[in-house]
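With one protein chain withheld, the remaining protein chains of the complex are depicted in position.
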Amino acid sequence: MGKTRVEAFSDGVIAIIITIMVLELKPKPDTAELAGLKSLLPVFLSYVLSFLYVGIYWNNHHHMFHSTRHVTGGILWANLHLLFWLSLFPFTTAWVGENHHAPMPTAVYGFVLLMAAVAYYILQRAIIAQQGRDSLLAAVVGKDWKGKLSPVLYLAAIPLAFVSSWISDGLFIFVALMWLVPDRRIERVLAKREKE
Amino acid sequence: MGKTRVEAFSDGVIAIIITIMVLELKPKPDTAELAGLKSLLPVFLSYVLSFLYVGIYWNNHHHMFHSTRHVTGGILWANLHLLFWLSLFPFTTAWVGENHHAPMPTAVYGFVLLMAAVAYYILQRAIIAQQGRDSLLAAVVGKDWKGKLSPVLYLAAIPLAFVSSWISDGLFIFVALMWLVPDRRIERVLAKREKE
Amino acid sequence: MGKTRVEAFSDGVIAIIITIMVLELKPKPDTAELAGLKSLLPVFLSYVLSFLYVGIYWNNHHHMFHSTRHVTGGILWANLHLLFWLSLFPFTTAWVGENHHAPMPTAVYGFVLLMAAVAYYILQRAIIAQQGRDSLLAAVVGKDWKGKLSPVLYLAAIPLAFVSSWISDGLFIFVALMWLVPDRRIERVLAKREKE
Partner (left out) sequence: MGKTRVEAFSDGVIAIIITIMVLELKPKPDTAELAGLKSLLPVFLSYVLSFLYVGIYWNNHHHMFHSTRHVTGGILWANLHLLFWLSLFPFTTAWVGENHHAPMPTAVYGFVLLMAAVAYYILQRAIIAQQGRDSLLAAVVGKDWKGKLSPVLYLAAIPLAFVSSWISDGLFIFVALMWLVPDRRIERVLAKREKE
């Protein structure tokens, strides 16, 4: 089966997730002053972080399906499973935004990040299983140290939120920046294959 | 007429339906504790079930149109009719979520599931009518026992909600799981046709 | 310039419009009874009518662009102009739904329908101007009595809302049904052209 509609549907869901998070950013009634903006700062910062994360997921999803040819029923459901956890980002972002530095929302934010990472890993495995160990995706993913380190850091951030939410927030920002650093693996592998 | 835009529009509508349901999952003000999360549990569970159902519909819709070549005006309207009933899922999900185990919301949830199943059946008939009885879709659908059993179970769940909402919820979950079990019909039929 | 992205963007906007209207259909807190559902009936009926209208617009838009080859800057803006008026449907639907049979919301509902019809007409003219008088679209549109009668009826419905909103509602329903009656013009013209 072709992959076009899976990509289109995922694009749609991710586009909606990344956009409806901004609905949380509601101007409080009767505040046309700078103070009103200041009180929205925590909500805004959570929004920026979650926008970054959803952007990273879209980017990686885009790359992953770029090196996928066919999709099976299993891949469709692994993809929906990933979209499910991503769809909880607006909720956790809103909760953290409204209760900045409260341990429970921070821990739940980390838990949903963790589950999304696990879901992404399952999807990646499902695609590689279908494409073969020597497929383009398998070569591109390689050792995947980022994909393996991220869930460990999310997992650490969950209990640490009860020590200090600053540590957890720091870990979330660190992982996001780690993924933002350009990753030339796909382009390198593609260039190498073309040479051979 | 081509089917690309019908698929794209349906993907858009289904992507929005599956995502806006999460807007119901609003953190209550001033609850940054586990208790706040607990109080959201019924809303969350309704969301999971409805996400599953919309996912199943998207999956089946994807398969159905995959084995469709042309669309007629009748198919366009049968498709919009299906999207109409699916668009009511966010409402019924919210109502059930806020009034867990109340008979009326549970019955209405079942009624909308029933109507969506009927609309899906009509759409399927419209496509087969246009494609011919020996088309790929007709072969794939075959006896379609799942498609015939589901509305019967939804129909049973409506009055049973007034006996105990647990029975209805159990039926809804049972039908969802029934569809989740991988269905290799299309892949089998396709493989068989290629051999011939 | 190609038309793919204009179609995709329009599909996206129309898909969102048709779906967010359902957000108005909010279960009232503490009503898990049939009475709660009954109080939502006017909102529901407005939703059904508007869903029908947006569905008709999508259908016609789909047909119109199907017989379009290239788009110009003028067509892009005429299309955005149509989307603007369609984007007001959720607002007018909500206002009518909450104030059933109040003359002002009914008149405004009619006004937005009228402006959408005008915008559709402008878009149609812009495409025909670009495609030529003997293009497929010009042949398909033909005398376009539906397209000419509809704005007249909307225009009549606006002042009549202050006499009785029942008349206006009747006119809105009549126009919707008029468009629902299958219109085989495109299929007939296409079939005829193939013969020649």
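Should a chain be cited, it is by its letter among A, B and C, assigned in written order, with residues numbered from 1 in that chain.
Going forward, contacts are C-beta pairs under 8 Å (C-beta built on N, C-alpha and C of every residue); 3 or more make two chains touch, one makes a residue touch a chain.
Since the structure is predicted, the reported quantities are computational estimates derived from the model, not experimental observations.
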{"item": "Residue of A:18, A:80, A:139 or A:176 in touch with the missing chain, whole complex considered", "value": "A:18"}
{"item": "Missing-partner contacts on chain A, residue numbers", "value": "7-8, 11-12, 14-16, 18-20, 22-23, 25-27, 29, 32-34, 36-37, 48, 51, 55, 58-59, 62, 66, 180, 182-184, 187"}
{"item": "For chain C, the residues touching the chain missing from this view", "value": "1-2, 5-6, 8-9, 12-13, 15-17, 20, 23, 72-74, 76-77, 80, 83-84, 87-88, 90-91, 94-95, 98-99, 102-105, 108"}
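Convention: only the chains that are shown with their structure count from here on.
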{"item": "Rotation angle (°) superposing Cα atoms of chain B on chain C, nearest 5", "value": "90"}
{"item": "Inter-centroid spacing, chain C versus chain B (mean Cα positions, whole Å)", "value": "26"}
{"item": "Between chain A and chain C, centroid-to-centroid distance (C-alpha), Å", "value": "37"}
{"item": "Two or more partner chains touched - positions in chain A", "value": "12"}
